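In this view, the complex is presented without one of its protein chains, the others remaining in place.
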Amino acid sequence: MSLELRSQIYEELSSFDFIDPHTHIDALKPASETLADILGYHYYTELAHSAGMSREAIEEADLDPKEKVERLVSNLEPLQNTIQYSWFIEMAQEFFGFQDDVINRDNWEALYNLASDHMSKSDWADQVLKKSRLKGVFLTNDFDDPLDGFDTNIYIPCLRTDDLVFHLGKPEVRKRFVESTGQEAGTTESVRAGTLQLFRTFVAKNARACAISLPPHFAPKKISDAAADQALAELASKGVEASDDAKATAACFTFWTLAEHCREFKLPFDLMIGVNRSVYSAGVYQGQDLYDSRVSLIQYRELFNAFTDVTFPVSVLASVTNQELTSYSWIFPNVVTNGHWWYSNTPTFIEHDAAARLEAVPQTKQIGYYSDMYKLEFALPKFNMYKRVLAKILAERFVIGRGWSEERAVKLGTAVLRDNTELIFGR
Amino acid sequence: MSLELRSQIYEELSSFDFIDPHTHIDALKPASETLADILGYHYYTELAHSAGMSREAIEEADLDPKEKVERLVSNLEPLQNTIQYSWFIEMAQEFFGFQDDVINRDNWEALYNLASDHMSKSDWADQVLKKSRLKGVFLTNDFDDPLDGFDTNIYIPCLRTDDLVFHLGKPEVRKRFVESTGQEAGTTESVRAGTLQLFRTFVAKNARACAISLPPHFAPKKISDAAADQALAELASKGVEASDDAKATAACFTFWTLAEHCREFKLPFDLMIGVNRSVYSAGVYQGQDLYDSRVSLIQYRELFNAFTDVTFPVSVLASVTNQELTSYSWIFPNVVTNGHWWYSNTPTFIEHDAAARLEAVPQTKQIGYYSDMYKLEFALPKFNMYKRVLAKILAERFVIGRGWSEERAVKLGTAVLRDNTELIFGR
Partner (left out) sequence: MSLELRSQIYEELSSFDFIDPHTHIDALKPASETLADILGYHYYTELAHSAGMSREAIEEADLDPKEKVERLVSNLEPLQNTIQYSWFIEMAQEFFGFQDDVINRDNWEALYNLASDHMSKSDWADQVLKKSRLKGVFLTNDFDDPLDGFDTNIYIPCLRTDDLVFHLGKPEVRKRFVESTGQEAGTTESVRAGTLQLFRTFVAKNARACAISLPPHFAPKKISDAAADQALAELASKGVEASDDAKATAACFTFWTLAEHCREFKLPFDLMIGVNRSVYSAGVYQGQDLYDSRVSLIQYRELFNAFTDVTFPVSVLASVTNQELTSYSWIFPNVVTNGHWWYSNTPTFIEHDAAARLEAVPQTKQIGYYSDMYKLEFALPKFNMYKRVLAKILAERFVIGRGWSEERAVKLGTAVLRDNTELIFGR
């Protein structure tokens, strides 16, 4: 009974269009051009490297896409157990009619060519969107992204602010800031004015969120203008050689300023909490970051209290922080649970984490899932994975465990999968 | 097979009377008078507030109970997924024959009136006890509670000591201490004598436990009398303006003194570890506390070693601390697992946490559950929730997973649900 029920609920959760509320899609090149764009995704390169493939073999300059795929395919066997591998197979099956369960030296080339045929169609991206039932995807835009040349109702801008908060001492960031805002970023006044300008530009282009990823030690607090001015002056004069104190003070100031703009522009502020960058510095591109799971949302106490009128969709990197996220969302009106991020984006963690949220956070305050994808093809297998887990939870814990009707369970699933994204990001 | 088995075990776990070893029942007003007493429980007000209802609408002065219920009912839809909401529906169904699955503007008033009729019966509290199969409930008594006017065999006193340990600098606490003990609390001698007096009074009134809730950073240690006298003198002279050091020293001293009295009077000392108070200070009444899950039982190492002859039933606020609790109870003879507290009191966490304990902690050292309720009606749905999870664990992990007979599994369930409470709290 349980398996049939899971299957039915899954089908119903697959019967409607929805928006993906966080991706890294390049709106000008949203879909893949060859299978190398798929297998070049860091989940495959980092796992292949972890299993023994050298970084040099993966990242050789000017490597032909087909050669790159051949090399990677030859190194995927150790990954066949991973859920990431299953995403690849599901994409191959769903988009290209691939018939096998594994990819290997015998079958990769036919798939490569078939994929290239499909991907070369001028409407490929739209085909992928349609098959994936996506009616829109949120982007992750650099603050100086021109946001031109695409339909912002489908490719929805989102202002990513890591550079502004954590890298304002870097000359290239300062240069980009001046060029995009006309401000020097050397004083509280200029940072406020410059970031205000960015919000105006983004909101005019249909931006729906401000977003940032945060290291485990970060604990935002309000900084006085005097202290911030001093820190910003030090960054202006010393750049990356500025003291850690000055960097930290400037980070807090800029972060707080962004939250103030979110309030003014009624933009949700996505917080992605817990990542340490470049922990494995010899790793492949985007395969170097890890974390220290000893982080607490208590570090955000001052922020959540100060900005009761800003919605914070919060993602946590480690499943051990999920109960805090659940509890903080249960208590703070402005804290919303947001997806299953990165190292927690595997079925066992999703199941444990989503079940806890579904039992204790108001159903209107949960954004079930986002794909975090770089190429459109990934939404389908990632959301399908989530839908399978969600269907399992709804079947086992709500219909069987609590006596709900299937219809009611599907309605809850639809809320976290579709409705809340539209509700919270104010479309 | 598994579902039928779960159901059978659940029925058997529902076939006996038991004691609820931790509640906040007011023995002089144990049951609800209107549905406002039910929906006024912080679980509903804080969740309604989290989902968008203003604190003012909930806490308006002199609000008529019926009006309060109407307001809350209008704001409960976002909570329909929560387990807390299911408690409400189960109470309505079990106590008042409510037929629906949700409460809304159409059906609330009839329920309200029906509930008021039942609640106005003079023996309502006894009816609730009987239907809930409760033969006794532990109270949470302020240290100066007169403990008069009720049957202490049913409403069993428990000395709650947060005020003594953490708020001895407050003038009103000092005043209550003097009035109830005749001691000024200004010296180690007077604190020892006064708290001793409290233990005598409580034990004479059938008290079965001393209890306290503790913030994550608390790490008890033995304080010399000289240092404690100095700290207590500072508290006496400066009150809440005393230094953090003095407060911390006095807290450690008083806490240690309480443990000494527990030893002398053979009272278990309930430790509820991990809460930060007033994290969301604009929240509704009792809906402001949260936590930092970075806490460890290693902080209690000195205590557990010093008081090998005091039993410590320990509750932890976060599920991530549950493995430590399991391990410390497995090693320390004086540490006992106690219930599923507050933010961990939802099915997914209970299942994970209880399963771990049932596999590794001696069956005599586990107090399965307490309701933590403020009104008697809540024991029924809360214990039923626990019994369902317990039945699931026993069915899946013991009968199916380990080949136990159903009878043996029920016996284990009965021990953690009923027998151990009587064993450990020495009835």
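First chain written, first letter: the chains are A and B, and each begins at residue 1.
Keep in mind that, in the parts below, contacts are C-beta pairs under 8 Å (C-beta built on N, C-alpha and C of every residue); 3 or more make two chains touch, one makes a residue touch a chain.
Just so it is clear, the structure is predicted and the values come from calculations on it, not from any experiment.
The chain not shown here is touched by just one of A:Gln8, A:Thr152, A:Thr346 or A:Thr414, and that residue is A:Thr346. From the set A:Ile9, A:Ile25 or A:Leu47, the residue in touch with the chain omitted from the display is A:Leu47, counting the whole complex. The residue touching the chain not shown here, chosen from A:Val320, A:Leu380 or A:Leu394, is A:Val320. Across the interface with the omitted chain, subunit A contributes residues 3, 46-47, 49-52, 78-84, 86, 101, 276, 279-283, 287-288, 290-294, 318-320, 343-344, 346-349, 352, 388, 392.
Contacts to the hidden chain, counted on subunit B, fall at residues 1, 294, 296-298, 301, 304-305, 308, 320-321, 323-324, 326-333, 352, 355-356, 358-365, 397, 400-402, 404, 408, 412.
In this section, only the chains that are shown with their structure count from here on.
Centres computed as Cα averages put subunit A at a distance of 39 Å from subunit B.
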